[in-house]
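Quick one: the structure is below, and I'll ask about it shortly.
Missing here is one protein chain; the remaining ones are kept as they sit in the complex.
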Amino acid sequence: MTDVVEPFFAATIRTAVPLALAALGELLVERTGLINIGLEGAILAGAFGALVGASGHGVVLGFASAAAAGLIVALIFVAFVVWARADQIITGTALTLLSMGATGTLYRTMYGSSGAALSIPTSAALPIPGLASLPVVGAPLFSQPPITYFVYVLAPVLAWWLARTHAGLALRAIGDRPDAAEAAGIAVDRARALAVLVGGALGGLAGGTLVLAQAGTFAEGMSAGRGFIAIAIVALGRWTPIGVVGAALLFGAASALQFAFQAMGWNAPYQVFLAVPYLLTLAALAGAVGRARAPASLGQALEPHR
Amino acid sequence: MTLPHSHDAPVALALRGIDKRYGNVQALSAATLEVRPGTVHALLGENGAGKSTLMRIAYGLERADAGAQFVWNDRVRVTSAAVAIAHGIGMVHQHFTLVPTMTVAENIALGGHGRLDLAAVARRVDELSTSTGFALNPNARVETLSVGAQQRVEIAKALVQAARILILDEPTAVLAPAESAELLRWVRAYADAGNAAVLITHKLREALSVADDVTVLRRGRTVLAARRDDVTPDTLTSAMIGEELNGTRAKSSAGDSRPRAASEAVFRADRLTLSDADGIVRVRDATFEINAGEIVGIAAVEGSGQRELLRALAGRLAPASGVLAHPSAVGFVPEDRHHDAVLLNRSLSENVALRGAGARRGMMDWDAVGAQTERLMLEYDVRAESAHVPIRTLSGGNQQKLVLARELELDSNSERALVVENPTRGLDVRATAEVHARLRSAALDGAAIVLYSSDIDEVLLLATRVFVVFERAVRELPLDRERIGQAMVGAA
Partner (left out) sequence: MQAPALRRDSVAWELARAILVLLAIVGTTVLLLFVGGYSVSSGLAALWRGSLGSWYAFTSATLVRAIPLMLTGVAVAIAFRAGVLNIGAEGQLLAGAAAGAAVALTLGGLPAAIVVVLALAASAVGGAGWASLAAFLRSRFAVLEVISTIMLNFVALYAVSYLVRGPLQEPTHVYPQSSTIGDAIHLPRIVGAGRLHSGLLLALGVSFVAGWVLRRTAAGFRLIAAGESPSAATSAGGIDVMATTTRTFLVSGALAGLAGGVEVLGVTFALYENISPGYGYTAIAVALLARLDPWRVAVTALLFGGLEAGAGAMQRDAGVPSTLVTVIEAALILAVVAAGALRRRSSFPASDTSPITA
């Protein structure tokens, strides 16, 4: 039995980590009332950035480049949506397309269109002494690449920051009533810009995780919709950091189930398993009928500049 | 008559030579305001004169194109609300700037820095409750509070930030008469303590009752700045609208409704119960009749259920229970015109065609619509280049006149019925008078009109009957300002 359960937990965490990273970033963005559909683009850009940064330079630089690449995508979003007040949904969609085209073009240009798998350093598992030897959950939870531990720390820190600091309070207020926040002396646009940038960096890190801690290589379009799934996870997680991590785990578990089923000999066409995350997202969005908990100004056009 | 202003006289707040332009419109032109310490300063002007704009500039929410600002005699550049707050300026806005889902304590804490200690904020709120006499519950969610209570939270926010200059933008617009009086007493006491208060209002009587100094803005310019004792209601009125008005003030309609032989009831309600979008009951067991040729005024404090009542009468809200009989097509002029009544970027013709668009089938005859629109423009004196320009390019008054025309004239059925909600909000005196005249003549022609205005005087001016809505009950009362005012807050 343990030889089904342990891999199941491991697969759950593995799937959940990049989703949680991206979703935690998007959580901050959505708490200011914006939706960054370009998150998918940030993740893909981060994946490519990781490839470029790590080739010959090591994992750390790989992750740094991943975050930087995500940051660039976010910067464009800030310029268009926060500064020029362009439509956020279309800008985000365009950014995702731009990222797909740009990473594809750059990849083929820099690494040849043969698509040969490149070998780049991977982020090895770092067992936490003591905890890693716990039965059943030890290895899956505590023998993970460092980026996973980063998520374990990030979520509670964000939760504390949102609830217990004035900056967190300000962020929450912006998402509900930006005019109230402004009248209280908060620099609303600056906060939005910062949230988007942080969200982009975290999205980039998510892409970096895919490359450096999972696949070990880059493939065009490898984000495969994770940015959109992350947006669903934010809604499912009721726009709170701990909820988001929980929802990411739920997704991880559901995806991991497919391996369990396959191991147990269930014979469905493999495309069904591939489609599971997307169907699950749809179900999650339909079920996240707690619209009352969403930031009140979510997705609304930004007020005109003074 | 103006106050001599020497730059050496102590000022709490001064704005000098302020210009502000929005696109083609010059909202403020060399506007000035000099507020002495320890005074209540009334900033008067009709709707659209620039009062709110000027004070939003003072508070940093807008940037002036030119001019200077002084706080306690020091030249300052207020570039944002944060800067204004740092200089001790607080503002109570016309539309409250509170986050409804957050508690009183959280709202008051908003804008601070560092770690958030809600317990300390709650203690501060309690202290403030005692010192001001406001009853504030730090843990109540703002959306559960009455309008008057929310306003007190707005004021408390400013006080917590040690505001010594308090700007209040039309604070009594949403209060019942008794609450207004109480607020004004508090403002007086605040000023007497050495602070300064700027009271933006378009209500003469209010200004004269409490102010030490008055400044009048008209079309973005300061046309009068004087001590209260040196002005009379007539001088203020003529400054506000630029012409002598003795005797031309419209009379009340009270005696106007033509006697109708057998008044047909156009609206009939029988134990009508209405709920809002969240399922909360707003009106319970209302029973009344409204006949052709009547103007029924609804008097209510905002949030009392009048919103739901108006929409039900207009056929936009189905009753939760009970019966409401109304004509098949009721005209409706909602208060948020830009959001609910017009397509801003479409032409006048298209906006006229909007009425009844839900039921229309087949083809659109744009030529006919265009001709109809031009006819309406002529009849209702809607000033615009043509029927093809986007309605966005019209002034507020002209937009409202077109909406009124559309809602009154496009009915084929004989029973004309109209529901209007704050129909003259944001309109200048001339447009307001035109709208009032339209409503009266429509009633004389046999239309049944239901009018809600948060300005009780407008209601009394036009209405032939008055219903008061309070605590889910709808009661008819005689046209007695005092009784109505008391009933609006449940004091009678």
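Should a chain be cited, it is by its letter among A and B, assigned in written order, with residues numbered from 1 in that chain.
Heads up, the rule we're going with is that contacts are C-beta pairs under 8 Å (C-beta built on N, C-alpha and C of every residue); 3 or more make two chains touch, one makes a residue touch a chain.
As the structure is a computational prediction, the values presented were derived from the model and not from experiment.
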Contact list for the unshown chain, restricted to visible chains: A, B
Contacting the left-out chain: of A:61, A:100 or A:215, that is A:100
Which of B:75, B:360 or B:383 sits in contact with the chain that's absent? B:360
Contact partner of the left-out chain, one of A:15, A:148 or A:281: A:281
List the residues of chain B that touch the chain left out of this view. 22-24, 316, 332, 334, 339-346, 350, 353-364, 366, 390, 393, 403
Those residues of chain A that touch the unshown chain are 35, 37, 76, 80, 84-87, 89-91, 93-95, 97-98, 100-102, 104-106, 108-109, 113, 220, 224-225, 228, 231-232, 269, 271-272, 274-275, 278-279, 281-282, 285-287, 289, 291, 299, 301, 304-305
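As a working rule, only the chains that are shown with their structure count from here on.
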For chain B, which residues are in contact with chain A within the complex? 59, 61-63, 80-82, 84-85, 91, 93, 95-102, 106-107, 109-116, 157
Complex contact set, residues of chain A against chain B: 163-170, 172-173, 176-177, 179-187, 296, 306
